[in-house]
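Have a look at the structure below, then the notes.
Heads up, one of the protein chains got dropped from this complex, but the rest are sitting where they should.
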Amino acid sequence: MSNKSYSLEELAQVAMGEIAGDSQLQITGFAPLETAGEGDISFLVKASEVEKLTDFKGSAVIVPVDITEAAVPLIRVKDPYLASARIHGLLLEKPFVASGVHPQACVGENTAVPEQISVAAFVSIGERVKLGERITMESGVVLGDDVEVGDDVLLKANVSIANGCKLGKRVIIQPGTVIGSDGYGYATDDRGFHTKRPQVGIVQIDDDVEIGANCCVDRAAYGVTHIKSGSKIDNLVQIAHNVVVGENSLIVSQVGISGSTTLGRNVVLGGQVGVTGHINLGDGVMVGAQSGVHNNQKPGAKIGGSPALPIKNYVRAAIQHGKLPEMARDLRKLKKEVAELKSKN
Amino acid sequence: MSNKSYSLEELAQVAMGEIAGDSQLQITGFAPLETAGEGDISFLVKASEVEKLTDFKGSAVIVPVDITEAAVPLIRVKDPYLASARIHGLLLEKPFVASGVHPQACVGENTAVPEQISVAAFVSIGERVKLGERITMESGVVLGDDVEVGDDVLLKANVSIANGCKLGKRVIIQPGTVIGSDGYGYATDDRGFHTKRPQVGIVQIDDDVEIGANCCVDRAAYGVTHIKSGSKIDNLVQIAHNVVVGENSLIVSQVGISGSTTLGRNVVLGGQVGVTGHINLGDGVMVGAQSGVHNNQKPGAKIGGSPALPIKNYVRAAIQHGKLPEMARDLRKLKKEVAELKSKN
Partner (left out) sequence: MSNKSYSLEELAQVAMGEIAGDSQLQITGFAPLETAGEGDISFLVKASEVEKLTDFKGSAVIVPVDITEAAVPLIRVKDPYLASARIHGLLLEKPFVASGVHPQACVGENTAVPEQISVAAFVSIGERVKLGERITMESGVVLGDDVEVGDDVLLKANVSIANGCKLGKRVIIQPGTVIGSDGYGYATDDRGFHTKRPQVGIVQIDDDVEIGANCCVDRAAYGVTHIKSGSKIDNLVQIAHNVVVGENSLIVSQVGISGSTTLGRNVVLGGQVGVTGHINLGDGVMVGAQSGVHNNQKPGAKIGGSPALPIKNYVRAAIQHGKLPEMARDLRKLKKEVAELKSKN
């Protein structure tokens, strides 16, 4: 996958690690321990699994610092999982190749297209769109009018970014995701008819955010639905109008966040979590999968269940929940026994 | 966002409200209290928040009838939330501008295209499609053969409407939504192989329905999957084959409704609710977020939890659920005490 070659020294620098072995050894690829071959570097997360290196066929391994030497050249690091991500990323890096705008793409009036861009067939770009350098748009991407897209953004197949929404630098959006759909807001009259509340805000997505496939991020009613820098969102996630997602948060697949809720920095929401509207989750809050969050959460809170409890209570309650039939039986028996005791007294 | 100007009198008429102040004052825009400026009208939901008007920079405010006067012209109404939706909608209203069919769109045989239409690039319209007046289709919309679309419909980017499906007037569909995918129906043989049951029905969507982004509404096995007039559906909702959604129902994000289930009028399903197949939810049923509904529900029932209970029971049970570890401890203690008492008797 990569033809470019790096010395072990260069890779160790990227990973802030120390070399044990030949620092000028040339590495051309990255692979798991089991499948690595000539020229490949691999990684080992736990020192206790060092015997996995016995049959290793590759050229070098990223290991935890506890491992000081082996039969193979090493890059010793504090966090091999992180170091391997950086080194693998570097080995895959390719210079941006601008294919320009495909003749079967469509660009609106008053939109200036930079030379360094790759726009596939059947991409539709609106009017007055502001485009940074080195943007890639796969086929079927739709940008509305007045959209802004920063440098080095990657928009995959069939992504749509509606009017006025803003994307920072290095944003990646997986296929099928919708940015800037109308928020879900209606006012209901006496007879039960619903009148749509106009949704005139935008979505702003800051630098280094990645959003998965087939997600929805609704535009604000007024103002901004805001995904702050470095946050990573999995597939099929729903983010309602006026939500704020703090920096470097992780939102796993199929989560739904209701309107006007604010998440702090480094919040983690497990898969299929639901968060009610108009609440605040503080920095570093962690929510277990399938939980339902209905109340404000202090920074660092760890919660689970629906409705969510502090995680320890949740786990204990879940264990007892499975024993409810026994508890009910015990309770019935006790009632009988107590009644008998009372009758004897 | 709006250049047209309306007198306070005209706006009061739309909102069925009374004016306190200059009825000929001209209003050109709508904004929240905090950001309103010259020419803007704003709104205040609760009379108790009247002090919010102190620093108001706009030109007029929609207020509850309890507020009789203020330093700023007022429209006094029963329901400011509803009145502001109507007035904001009016201020944003623009005459339909027909851009016609984009030269890079594609229209099938025997499909008559009215003059009053806006079809963007890379829209694909099938054969024998019936199109009303003033329809807007954004880029990437796909209409299958024999589709029918009513007047004033708005289909956003990458929406697909499969063969034979019918949309009423003023329907709005947010980007990425799929109407008329095959229902999930298979027959399984002795060896565990599944044979697809043909899905030959359609989807019918009545007037004034709005459907969110990346939703799925499956076509009926036979007959019709039916979304009745005025219902509003949020993002990422799954509606299975042969479901009927009654008039003016509200279905919040990530809900799933299984096959052949019928919802009455003005049903409300909270986010991430699951409804089993072949049941009926009566008019006005309300279901709390993340609930699982397995049984028929009488009109007006309010339920919550999975499996769902009457809402009061659900709330009480949820509170006790959090106390299960204490209950288990109490129960163990009681068992010991009762055993001691018995041994003494």
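Letters A and B mark the chains as written, and numbering starts fresh at 1 in each.
Criterion: contacts are C-beta pairs under 8 Å (C-beta built on N, C-alpha and C of every residue); 3 or more make two chains touch, one makes a residue touch a chain.
What you see is a predicted model, and the numbers here were worked out from it, not measured in a lab.
*Asks:* Which is it among A:Arg76, A:Arg134 or A:Lys156 that touches the chain not included here?
*Replies:* Touching the chain that is not displayed is residue A:Lys156.
*Asks:* Just name the one of B:Asn110, B:Thr195 or B:Asn295 that touches the chain not displayed here.
*Replies:* That would be B:Thr195, which touches the missing chain.
*Asks:* So which of B:Pro64, B:Pro80, B:Gly132 or B:Gly176 would be touching the chain we can't see?
*Replies:* B:Gly176
*Asks:* Hey, which chain B residues sit against the chain that's not shown?
*Replies:* On the side of chain B, residues 104, 106, 122, 124, 140, 142, 144, 158, 160, 162, 176-178, 181-182, 184, 186-189, 192-198, 200, 214-216, 218, 222-223, 236, 238, 240, 254, 256, 258, 272, 274, 276, 292, 306-307, 309, 313, 316-317, 320-321, 323-324, 327, 330-331, 334, 337-338, 341, 344 touch the unshown chain.
*Asks:* If the missing chain were put back, which residues of chain A would it touch?
*Replies:* Given the touch definition above, chain A has residues 1, 30-32, 35, 79, 81-82, 84-86, 88-89, 92, 102, 104, 120-122, 138-140, 156-158, 172, 174-176, 210, 212-214, 230, 232, 234-236, 247-248, 250, 252-254, 265-266, 271-272, 289-290, 306, 318, 321-325, 327-328, 331, 334-335, 338, 341-342, 345 touching the missing chain.
Just so we're on the same page, only the chains that are shown with their structure count from here on.
*Asks:* Quick one: superpose chain A on chain B by CA and send over the rotation angle as a multiple of 5°.
*Replies:* Fitting chain A to chain B on C-alpha positions yields an angle of 120 degrees.
*Asks:* Roughly how far is chain A from chain B, centre to centre by C-alpha average, rounded to an integer in Å?
*Replies:* About 27 Å, centre to centre.
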